[in-house]
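Only a single protein chain was left out; the remaining protein chains are all shown in position.
Note that the chains are named A, B and C in the order they appear, and that numbering of residues resets to 1 at the start of each chain.
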Amino acid sequence: MKIGIAGASGYSGETLVNLLLRHPQVELAAVTSRQLAGKCLSEVMPSTRGPGDKLAFTVSDPVAMAAREDIAVWFLALPHGVAAEYASALIAAGKRVFDLSADFRLGTPALYKEYYEHDHPAPELIAKSAYVIPELKALADWQHKSLIACPGCYPTSIQLPLIPLLRAGLLETKGIVINSYSGISGAGRQAKEFYSFAERTESMTAYGQPKHRHLSEIEEQLGAAAGRDVIVQFNPHLAPLKRGILSTITVPAAAGATIEAVYAAWNATYTERPFVKVLPSGTYPDTAAVQHTNRADMMGVHDRRTGNFIVTCAIDNLLKGAAGQAIQNFNLALGFPETAGLY
Amino acid sequence: MKIGIAGASGYSGETLVNLLLRHPQVELAAVTSRQLAGKCLSEVMPSTRGPGDKLAFTVSDPVAMAAREDIAVWFLALPHGVAAEYASALIAAGKRVFDLSADFRLGTPALYKEYYEHDHPAPELIAKSAYVIPELKALADWQHKSLIACPGCYPTSIQLPLIPLLRAGLLETKGIVINSYSGISGAGRQAKEFYSFAERTESMTAYGQPKHRHLSEIEEQLGAAAGRDVIVQFNPHLAPLKRGILSTITVPAAAGATIEAVYAAWNATYTERPFVKVLPSGTYPDTAAVQHTNRADMMGVHDRRTGNFIVTCAIDNLLKGAAGQAIQNFNLALGFPETAGLY
Amino acid sequence: MKIGIAGASGYSGETLVNLLLRHPQVELAAVTSRQLAGKCLSEVMPSTRGPGDKLAFTVSDPVAMAAREDIAVWFLALPHGVAAEYASALIAAGKRVFDLSADFRLGTPALYKEYYEHDHPAPELIAKSAYVIPELKALADWQHKSLIACPGCYPTSIQLPLIPLLRAGLLETKGIVINSYSGISGAGRQAKEFYSFAERTESMTAYGQPKHRHLSEIEEQLGAAAGRDVIVQFNPHLAPLKRGILSTITVPAAAGATIEAVYAAWNATYTERPFVKVLPSGTYPDTAAVQHTNRADMMGVHDRRTGNFIVTCAIDNLLKGAAGQAIQNFNLALGFPETAGLY
Partner (left out) sequence: MKIGIAGASGYSGETLVNLLLRHPQVELAAVTSRQLAGKCLSEVMPSTRGPGDKLAFTVSDPVAMAAREDIAVWFLALPHGVAAEYASALIAAGKRVFDLSADFRLGTPALYKEYYEHDHPAPELIAKSAYVIPELKALADWQHKSLIACPGCYPTSIQLPLIPLLRAGLLETKGIVINSYSGISGAGRQAKEFYSFAERTESMTAYGQPKHRHLSEIEEQLGAAAGRDVIVQFNPHLAPLKRGILSTITVPAAAGATIEAVYAAWNATYTERPFVKVLPSGTYPDTAAVQHTNRADMMGVHDRRTGNFIVTCAIDNLLKGAAGQAIQNFNLALGFPETAGLY
């Protein structure tokens, strides 16, 4: 099966390329890039040396992409705003699209405009799309959709632990405080002094207070799970590591909710899933342990003094937080083994 | 003026040694260590090469220390439980003591026993001691005390931003959530696989949930400032840096409290102080910016959506969080310039 | 095909476990460990969570291992001295053995004793063994051997660039200076203060001068390629990274040797090989680019001022420098695709 990637020059795109070059069920038949068209993959992306020696970037042109009859599935690793334009052309041509951008993560154009500060570029496609963390959505509800919106890195690390608990009514929905720490690759390829090694090493710092863009996606999804509006405090941070996100979430327990009920809800959701691991209370998730895997590790503790649950979850931002989850969605949608190309 | 240090083999002790070797008003006349007695400082502590070439560790013996007539002031960088024994002998001999351990940070033996799991080793000295973050306590209230308890690293990074706000009545005292991130030196010199470079690099991880020892000190001091009991959620983390603590604190604003009032309270407390810098809202404190300084940087944001203030504070855990603050206290107590040896 | 691993508790062993758990042609049927027997893999090795959930460590007992009829191939990730004992029992029982230790890397017991400071534990097996960097040895010369000695990390990064050049007579054999930089995982799992994060971060340091153990293996192999004794200066260093080795080699060019001849010799050896990439002169190998791959990147420059070639080579010490190369050897010996489980 031939697939293509549009916009592979960023870190998520590069990770997608490497995974799909090695995926046993697919042939990576096209990789597009505006800046890199004509260049051999392995010439500009050292990580692809070997498998990427014989593939060159092609021009990033949605019309030409839509016209390629041999490619039925496209992954989009493009900036928000741009991705929607490509998705429109590809969907119109009957392709399936797995979109890693933010363009189809939100349910309404109004919310999109509030957070991304421009009109939604293709509102008519929202209804054809599904936002998918595959462990949290029945396959039948989204497998047939032509446009799959792959969640952001922070939102994945937050929804995986919280949504089963909200669905089970174990949490208060007021007073949720989320502190997340992202590795520097989360900011993408950067040519800014702020992101230089000399500035970031030995640096822990918060940013994006109080209204980071991912907040829109987080609150919309948590609200849907809770059945009512959820407003959270989301405090993102940059930590001096390359890859990884850790989210530490403090949330008041609902009346009568116990840590055993938390684990029961998690186990009911995740026991059979290859990419979520529920750790015993007291075994701390660690970004280093999930690095270079598509796995999420999560853990919960109950504090009787405060009445809060403290929930932590670690993922690799480029895998379960981006390219890995996109391929997991692709595998499930196309009927391949869930772990194909990801283990 | 001659001073001595007991228990200099840890990172806080080593930092004390280096600062006091260069302090313009003092002569470091004795450095004791159980394991290192007889060895030249610079032989076992490469950071002291040069200034430490002519000083050797002596035996760590409280009786001998108390008997040294030339030394009127001792710094204790000893484990909790041990420090109190030394303090007893030294105070009895009329020495002044600056204690970096946890032994005299708490107001009651009962609280000490709850958190440190053994009886307080010298409860009679508690009344003679003062717990001092110097920016938060009038000099006249503690300058005459013979035993100064220097606060822990996490508590310093939390009290500095919160206490002026609690005193001004700007915060709710329910629902405070503190996430702190410590560099690895905060765990002390370690010969454990867990603390090895290969395990900690690329690792962000929580630990010590839900009841870290420093919680006792934090809640006691916040409660005193608020005039009522304060229970907080304190989530400590290890971040892959050598030195530094960042605390990100989410706290509900009291009715009517504004971010302007927050800054007014901070400015009233800190404008004249050399070691606290209040940053404009939106300029984020960064551990890298305070590394190798005795400074605390702090900043606040108001989130209208949640009604919370988000307050962040960065310090160097070995300086403002330990040795630096101890010397700052010493300077003030002895009447030296506050910045002597610290700028 | 069922295989087993003895001594999986170190970093090389852990890497082997993860690769073999995912290898498409094999079933990992046994993993032994003295300290960890009885424990589930994923309980003690977070990196194996998921695939390692259903496999437990068994007792490390060479007799029991030799008696397992279902397992025809064993990988040994044991300390030197110990590995030979296991190899003896397994070879006697007709098993094939891929040994990651140093026990069969050297051609004579005398050389072994000089560098490892004890008698060779199984000299009779040396003749049955082959030392294999697969790109440098014809398959027919070693495929039938029952005991394959997998080279060390430093030696691999040095032999890959130098041996084709020595065979082609392009190098002087006097005056070779090798500076190598290893990530901290090269020292193995360590519970020593020296290897702690707080000590190693921001630290570049040499060690092991002038006679590191790997020198024996390096000089013996270079000498065999040159057809005469080769004495080199080998300067190993520790660099603050987790995984990776970079070797920078300065070597006088033989009379008349050109950089074009260097590249011709490399291309003749490596063009068809999936795990060695020859980079254009001026494109620098980088440990980050080969991390988490089984690839070696190499590059050469000619300095007319000094008459030297400067040759650099980067590998991941745990993959091409240990577990990856062992599996590459296994694939080739057993007739599987060379890249199986490694791409």
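Everything that follows uses one rule, which is that contacts are C-beta pairs under 8 Å (C-beta built on N, C-alpha and C of every residue); 3 or more make two chains touch, one makes a residue touch a chain.
Treat the numbers as computed from the prediction; the structure is a model and nothing was measured.
A.B. asks: As a test of the contact rule: which chains in view would the missing one touch?
C.D. replies: Across the whole assembly, the hidden chain touches A, B, C.
A.B. asks: Just name the one of C:K113, C:K128 or C:H237 that touches the chain not displayed here.
C.D. replies: Only one listed residue reaches the unshown chain, and that is C:H237.
A.B. asks: Taking the entire complex into account, which one of C:P24, C:G38, C:G94 or C:P210 touches the absent chain?
C.D. replies: C:P210
A.B. asks: From the listed residues C:Q143, C:N179 or C:T339, report the one that touches the chain absent from this view.
C.D. replies: C:N179
A.B. asks: Contacts of subunit C with the missing chain: which residues?
C.D. replies: Residues in contact with the chain left out: 175, 177, 179, 181, 183, 199-207, 209-211, 231-233, 235, 237, 239-244, 246, 248, 250, 282, 284-289, 291, 301-303, 305-306, 308, 310, 312, 314.
A.B. asks: Take the complete complex as the reference. Which residues in subunit B touch the chain that isn't displayed?
C.D. replies: 22, 24, 42, 46-47, 49-51, 274-275, 277, 286, 289, 292-293, 295, 297, 343
A.B. asks: In the complete complex, which positions of subunit A touch the hidden chain?
C.D. replies: Interface with the chain not displayed, on the subunit A side: 11, 183-185, 187, 189-193, 195-202, 240-242.
Note that in this section only the chains that are shown with their structure count from here on.
A.B. asks: If each chain is a node and each touching pair an edge, is that a line, ring, star, complete or other?
C.D. replies: Complete.
A.B. asks: Let me check something: if the centre of a chain is the mean of its CA atoms, which chain is farthest from subunit A?
C.D. replies: Chain centre farthest from subunit A's centre: B.
A.B. asks: Nearest whole angstrom, what separates the Cα centre of subunit A from the Cα centre of subunit C?
C.D. replies: 36
A.B. asks: Averaging only over C-alpha atoms, locate the centres of subunit B and subunit C and give their separation in whole Å.
C.D. replies: The mean C-alpha positions of subunit B and subunit C differ by 47 Å.
A.B. asks: At least two partner chains per residue is the criterion; list those residues in subunit C.
C.D. replies: There are none in subunit C.
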